[in-house]
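I'd like to ask some things about the structure below.
Note that this complex is displayed minus one protein chain, with the remaining chains in position.
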Amino acid sequence: MAAMVNAWRWWWGILLAFFLVGLSRLFLPLPFIIEVLIFSIYTMGCSFLLGRVGFISFGQPAYLAAGAYGTAFYLFYFGSNPYVGILIGILSGLAVSGIVGPLFVRLRSDYFALVNLALAVIIYYLMQKVLAGITKGDNGLWFLTNIASTPVLDLGKPDHFFIFSILVALAIWAFYKYLDDSVFGACCLATKINEDKLKFLGYSNYGVRLLAFVIANTTTALAGAMYAVYLGFVSPEITSPARAADPVVVTILGGTGTLFGPLVGAIAYTGMKDVISKLIGNWELFIGFLLVFIMLAGEKGIWGTLQPWLERLFSRKKASPAAGEGAGARQ
Amino acid sequence: MPPLDGMATGTGELLAVTGLNVSYGESKVLFDVNLHIGANEIVACVGRNGAGKSTLLKSIAGFLKLNSGTVTCNRVNLVGRMSYDIAKMGIKYVPQDKKVFSDLTVQENLELGSYATKDYNWDRVTDYFPKLKALMERKAGFLSGGERQMLMIARALLGHPKLLLIDEPTEGLAPSIVSHLREVFRELNKAAALVIVEQNLPLVCAIANRVYALKEGRIVAELADAASIRADVCEKYL
Partner (left out) sequence: MSAQLLTSGVIFGLSIGSIFFLMAIGLSLCFGLMRIISLDQLLYYSVGAYLTYSLTLVTGNVWLGVLGGVVVAGIVSFAVERLIFRRIYERELTFSMITSFGVLIGGIGVIKFFWGVVPRPVPVPLMAQIDIIGTEVPVYRLIVVAIAFLVYAGIWLFLNRTITGKAIRAGIENVEHVEGLGINVSRLFTITFIIAGALSGLAGGLHAPLIMVDPSMGLEVLAFVFMVVIIGGLGSIKGTLISAFIVGQVVSLGSLIYAPLAQMAPFAIMLLILLVKPTGLYGSPLLKR
């Protein structure tokens, strides 16, 4: 019984959040919600790296592309099962971050940021020009018709894909919440704050960072794979340097390192993008100044500002029946 | 024993600190510190590592943000001023780390001391440290620890400061250099007040007019008479 209560307490925030997202299906267009869900998964890795490990990565599009192209190559050239495609996307993300990770995580945070962005640009050129023979260059790979329908959840159907993304997002969120609670999560935070002390405790900074790097970027690759299956199309645009800031912006917009920051940030970002690009058409102008404004205003982001407020709201609600007249008197 | 005759203390107040509270982020370092320094005094601050001595000097010099408290020099408020402004007013802080600008020559180091104060009389300050005169063209990174300390003090002397805040000047230096510094401090005291954070008790006893003892961020004792300083009473605070 107590275990169930604990489990419920552990889960209820995540379940509530995605229940609300699911509910929004009733009054928001489907593409919008799916975009939000994939985007929030995309941002989760970046948020984890920045908030928990202290690595700022402007290179997330590189790993997004790794996942997307992994899936796309499979679905375009070899097979038709979207689940296998997504799995291959994840594996290729794992492979790319496993190859560059050991080199990158040795770097100082400033070099790390620069090198990552350089990697994103290089992958862009790689996909656009160098490998144009198999990636079809700027035209991109189109494979929507190749995707076979599958039993239970047919990813070719937007409705089914929506349910699939909610389930994936739930799993990702539970996974990251678990990470936050674990010793590994504490180690990550420790390597961000004081690497020497972590060393004294007998942990290897390098190992912690490498694992965090691989986990975060594999998550990003998963988002890339989902984009590929959802859109049925992948082009080098996915890793364009102009979009390198997107996950960082969403991370900060939502609230760095918070569990729900990526989700809130993705909702706000995608929403604003839809509205603003219709209204003024100059998206960069807006997002650039928004970013500067958030940073100068204290970088807490939307969720970071909301969280204490929500907690107070809920704790008051819980406290009020017990406090009885005390709470009544306060009102 | 010129410094201990009590004459110097009577010449009026130069610096006054009241109710000083300072913290680094969450951890509080200084609690309600009050002190004053007369115009021709040598005041020593003693205390264990982490007692807040360096923090006290840095707060006076304007490098740290105060939680509360006042710092005045000749009744002019110093709180909220930028540290370069305070330095320009003649309150010079000589840090503990003995880090000179190692990529610059000794002369260039002195030039920077002259930059703000427009006092280009390097001969006057190197008169205290004749050794430096021969090293003017050498990169400061190649100086010994003692020479670096000399250069840092010489650099701070440009512009005739009225108050020198010197943080652990003798730490790690050879005895002969320490005794040289002791003579220099006495000489400097003719024109300026000195606050010296020091662990070297013989030096403190030899030159200080007064001693403040700090413990865990509070001033726990003020030793004003020569006898008790000399009797190594302050030893119990170290």
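Brief remarks follow.
The first chain written gets the first letter, and so on, giving A and B; residue counts start at 1 in each chain.
Here is the rule we go by: contacts are C-beta pairs under 8 Å (C-beta built on N, C-alpha and C of every residue); 3 or more make two chains touch, one makes a residue touch a chain.
In this text, all values refer to a predicted model and were calculated from it rather than measured experimentally.
Note on the undisplayed chain: of the listed residues B:K88, B:K162 or B:R186, the one touching it is B:K88.
The hidden chain makes contact, of the residues A:S182, A:N282 or A:S315, with A:N282. Among A:A3, A:L26 or A:L103, the one in contact with the hidden chain is A:L103. Considering the full assembly, A:V248 is the residue among A:L141, A:V248, A:L263 or A:I302 that touches the omitted chain.
Not every partner is drawn; the one left out touches subunit B at residues 61, 63, 82-85, 87-88, 92-95, 99, 101-104, 108-109, 111-113, 115-117, 155-156, 159. Residue-level contact of subunit A with the missing chain is found at 50, 54, 56, 58, 103, 106-111, 113-115, 117-119, 121-122, 125-126, 129-130, 241-242, 245, 248-249, 252, 282-292, 295-296, 299.
Rule of thumb we're sticking to: only the chains that are shown with their structure count from here on.
Rounded to whole angstrom units, the spacing between the C-alpha centres of subunit A and subunit B is 53.
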